[in-house]
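Only one protein chain is missing from this complex, and each of the others stays in its spot.
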Amino acid sequence: MISAGIDVGAENTKVAIISEERILGWAVVPSGWDTQTSVRLAFNKALSKAGISANVVACTCATGMGGKHTGINAIYITDSKSNAQGALWLWPSARTVIDMGAEQSQAMILDDKGMILQYARNDQCAAGAGAFITGMASVMEMSLEELSQASLLSTNAIKINSTCTIFAESEIISLVNEGHDKNDIARAVCDAIASKASSLAHELNIIEDVVFIGGIAHNTSVSRLLKEKIGHEIIIPEEPHIVAAVGAAVAGQGKQYQNKEQK
Amino acid sequence: MSVFDTIHDITANPHRPASEWKSKTGGKIIGYLCSNIPEELIYAASVLPVRLLGANEPEYVTRPFIFQSGFCSFARDCFAQALQGRYKYIDGIVFSHCCPHAREVFLDWKRHVPVAYSHEIHTPMLQQSPHAKQYLIAELEEFLSSLEQWTKKKISTKAIDEAIGIYNRNRRLMLEISETMRGDSPMLTEAEIAEVGLVGMLMDKQEHSLLLDDVLKEIRQRPSSLRRGPRLILLGSVNNNTELIKFIDSLGGQVVIDDYCTGNRYYQTEIVPEENRLAAIAERLINKPPCPLHDLPERRRLNHYVNLIEKYGVQGAIYTMQRQCDAHGLDYPAVESRFKEKNIPILKLELDYTVPVGQFRTRIEAFIEMLTAV
Partner (left out) sequence: MSEQADFETRPISDAVWSRMKELRRERYKLSFEAQTKGGLCVTGFAWGYLPLLAGFGNFGNPSPGTDFTRIAREGSGSEGLVKFVNLAESNGLTPVCGAIAAHLGQVFAGTSFGGSSGNKMTPDFVFQPQGCHAQYKGGQICADLLKLPMLVIEAPFKNSIASRNFLLSQLSDAIEWIEKRTGHTFNDELFIEAVRNDIRSRVMWAKTCELMKAIPAPMSYRQAMSLRLPLITYAYSKKTADYMETLYQDMQERVRDKISGSPFEKKRLAHEGLHPLYRPDLLRWPEEYGAAFNQGEFMMAFGTFRFTPDGRRKAGQTLEERRIRLNSREDALRALVEQRYPPEEEGTDYDSQERRTLQFLQMVKDWHIDGVMVHLARRCAALCMGIYTRIQDMRRAGIPVATYEASEGDPKEWNEARVREDFARFFESMGLTKISSLDEKENDIDP
């Protein structure tokens, strides 16, 4: 059976198409103003990557903040559930999932069936989520990848005092003006976000394996810092930002995933 | 080494004086929260009272215990210090029941960072009631006997009198130092005075008073320097961040006085002797300039401000409130209108236990420019 999952996030819309065994194709496009157009675009891209036509897809599920407004016939899956399912399908021994997306970060403890046993989420404020790092990168005129690389080169730990995104932005400008090393500032940004994620995870009783997903998981520096802070090894799937889309597709498979081989 | 070197050194190592005191005397230490604590009683029990303060730096340790979106950043910062093990040297905690934020920290501390002794004094909110003193005396009696039980030692009237003497002398010296800011060419900066005061909350008051004697000597030796810039008063929620004062001064302002409970308000009002020593202590706690929480139904705090404005020749006010501090947040309209009546412009800034320098710079600069243009 072939199923599709759509994850309409605050920044990007992700589509994954899977069979029972593997990911056949996926695509990411900016969410933009018009969700429905983005969904169609991403869907078609994913289909062409998978090399299949739409009528082969037996079931489509949608998730994410815009998951109820995809404009296509899709079953809605809650955000946490799709993340849980996706993480477990990709990494069957996942028991703690930390997800950091543009607008929200969440941490959860799963059982072996993907049932959420414990759950925590950031406050309703961008300071605890990926938008913070995106904002700071743009202030520093860096791409997210450059920010991560710069941070890894840092030799001197400095701290950003402000926990508020708006305030932090001007603080970074001041740090730049004061002549601080860009690498050190980049590290301070990554450190702030990793600290937030770790305090979220510490609300729960962390069980290994810990899987880190969501767009921010691409950032090597954040994931290294997070590993140090929570004191557990961290597993990052190959494409951490499409895990929720994969999870939605998994939910569409309507079958259990525990027999799957580790991917 | 000048007295200010000693003071800066303590500021840099805020936990050292108490830790050293402990290893030297083998005595017990109580960490207390809020300026409504009758420190004299703790001192009389031969226990060292140390004020619980935050470190003004980001923390990520309180989240599992405290709901962040509704919580005072200062109280959270204090608790973060406990969670990070920086208060290992204290044997007990004493809190005044003022706001729910302090209460939460008290309950959390007892539960998550257990200490040998804990006590909460229910300071009456309605201090203007003629019955408040009686109520507070009962609370102080209970506190006294709880201290005696814990230290297994009777607290004598003589010891209380000595403590009152030591604290009164300390208040007098601090006010004397603070009043040197009244003239046109003060020898100190308000940041220095704030620091001198804060350091006193971390150490034995007798030793602190010796430092204050030295400060006064140094003042007399310093060359007077005519300072420019509008004379400012800082008011608002508890704030132990002297960086803010330095920052305002660096932008061309001249902070000359504050009304923080960690600043000038802390050493206001001496204890006047009474036959019943607890009544004398209660009288001071009720009569000192109030925190907004205790300032009702009449707004007596505003009169205190007017006095300070006149006494210190204040030209502008900066109201800093800790995020989520409802007491100060709800008092702001009344303060603002009284200052406007007095033709004193006022600027409100929101603190989040750290100073968002970039954000504040523009606003403070504009405010100072406006004052200078007047």
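So that you can tell them apart, the chains are marked A and B in the order they are listed, and the count of residues begins at 1 in each.
The rule we apply is simple: a contact is a pair of C-beta atoms (placed from the backbone, for glycine too) under 8 Å apart; a residue touches a chain by one contact, two chains touch by 3 or more.
Bear in mind that the values here come from a model prediction, so they are computed numbers and not experimental data.
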Interface partners of the hidden chain - shown chains only, full complex considered: A, B
Of B:Pro38, B:Pro58, B:Gly92 or B:Pro124, which sits in contact with the chain we cannot see? B:Pro124
Which residue, B:Ile66, B:Ile166 or B:Ile257, contacts the hidden chain when the whole complex is considered? B:Ile66
With respect to the chain omitted from the figure, which of A:Ile2, A:Ile52 or A:Met65 is a touching residue? A:Met65
Write down which of B:Ala55, B:Leu83 or B:Leu296 is the residue touching the left-out chain. B:Leu296
Using the touch definition up top, pick the residue from B:Leu251, B:Ala327 or B:Ile364 that touches the left-out chain. B:Ala327
Can you list, in ascending order, the chain A residues touching the missing chain? 65, 68, 78-81, 115-119, 123-124, 203
Hidden partner sits against chain B at residues 64-67, 69-72, 97-101, 103-104, 107-108, 110-112, 120, 122, 124-126, 129-132, 134-135, 138-139, 142, 292-293, 296-297, 299, 323-324, 326-327, 329-334, 336, 348, 350
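Keep this in mind: only the chains that are shown with their structure count from here on.
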Between chain A and chain B, what is the gap in Å from one C-alpha centre to the other? 44
Of all residues in chain A, which touch chain B in the complex? 123-125, 159-164, 166-174, 192, 195-196, 198-200, 202-203
Please give the residue numbers of chain B that touch chain A in the complex, ascending. 56-58, 60-61, 63-64, 68-69, 352, 354-359, 361
